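Below is one structure, written out as structure tokens; comments come after it.
Only a single protein chain was left out; the remaining protein chains are all shown in position.
Then we have subunit A:
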Amino acid sequence: MDMDKLQRDIPDLRSKALAELSSLEDRRTLDAWRVEYLGKKSEIAQWMKMLGNLSPDDRRMAGQQIHALRQTLESAFTERMREMDELEIERKLREETLDITLPGTPQAIGHLHPITRILMEIEDIFVKMGFAVVEGPEVETDAYNFEMLNVPKDHPARDMQDTFYLSEELLLRTHTSPMQVRVMEQMRPNIPVKVIVPGRVYRRDEDDATHSHAFHQVEGLVVDQNIRMSDLKGTLEEFAKALFGPEQAVRLRPSFFPFTEPSAEVDVRCIHCKGQGCRVCKQTGWIEILGAGMVHPNVLAAAGYSPDAYSGFAFGMGPERIAMLKYGISDIRLLYQNDLRFLRQFSQLR
């Protein structure tokens, strides 16, 4: 082994190997390069074997030089490998690019009927206020639907609710109010009575944009000692704020229901014009959403609560009407048409 030749060969090999390395593009040739320059049969390996032929001084010097060369090539190789990996990943990513405008995997999306949505909203509000939710029969007796609610037979107040009769004494309830008496009878003598009653009711009306022979109601009833009409107003105000927004206000107007005294129609500020006056509210700024009042002494007595000791308030509202207001539906019949193109619009939860 010739030290002088080695002094020329080492730099030559370095530049040759590095030049070759930088031109390599795939793992297979890269592996071949490693075998050729760093493998057991490589020139470097040959040189290492032959180091013993040199003088001690030369041997040390040559050893260091060969070692340095090896390290250079090894790190160049590692570096090149890393570059290659990166390129590989880049290529792969490029190949895997998607058209992100295509639709996502469809999820099963069902829709609650708008009446159900409103009913659930109403119920949630009242349940949070401590009301219990109960249900009653849709086929009622004349006694519960009318007489115990202070509407005797042959009373003109019966004209307020045209009735589907099934027999002399049985009918389809015209309102959820019969449950006022049924609930009080069940609860008697306990207080407080604090319930809402959602359910279907029936009236013998021709169907048109604002009338339906079948619709829903939510009845409310609170009975205790010392229940005041101001409690009715406050409770309904809380409800209106929860349903329509914190800036809501309610207005009570005198009215007549045989089973409440005093009676009131309850308006909320028009949600379309915020009370400024518009077509929906007939320029009044208010929209009627329910009827209410203090439970009539005769009704308390009929249900077994002495009107001298107890008082209460009751209210009844129509979810269809509220749904129509809230969703801008102009014809109640749409709610019973069940056109899926209509119902499938009710997907947003807030």
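Here is the rule we use: contacts are C-beta pairs under 8 Å (C-beta built on N, C-alpha and C of every residue); 3 or more make two chains touch, one makes a residue touch a chain; residues count from 1.
Convention: contacts and distances are computed from a predicted model.
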Per UniProt record, name of the chain withheld from view ["Anti-sigma regulatory factor", "ABC transporter permease", "Oxidoreductase" or "Phenylalanine--tRNA ligase beta subunit"]: "Phenylalanine--tRNA ligase beta subunit"
Touch with the omitted chain, as defined above, among A:3, A:48 or A:160: A:160
Residue among A:81, A:229, A:242 or A:280 touching the omitted chain: A:229
Among A:58, A:123 or A:185, the residue in touch with the chain that has been omitted: A:123
Interface with the undisplayed chain - residues on subunit A: 102-103, 106-113, 115-116, 120, 123, 126-135, 137-141, 152-157, 159-160, 164-167, 170, 172, 192, 194, 200, 202, 204, 206, 213-214, 222, 224, 226-231, 233-235, 237-238, 250-256, 258, 261-264, 294, 296-297, 311, 335-341, 343-344
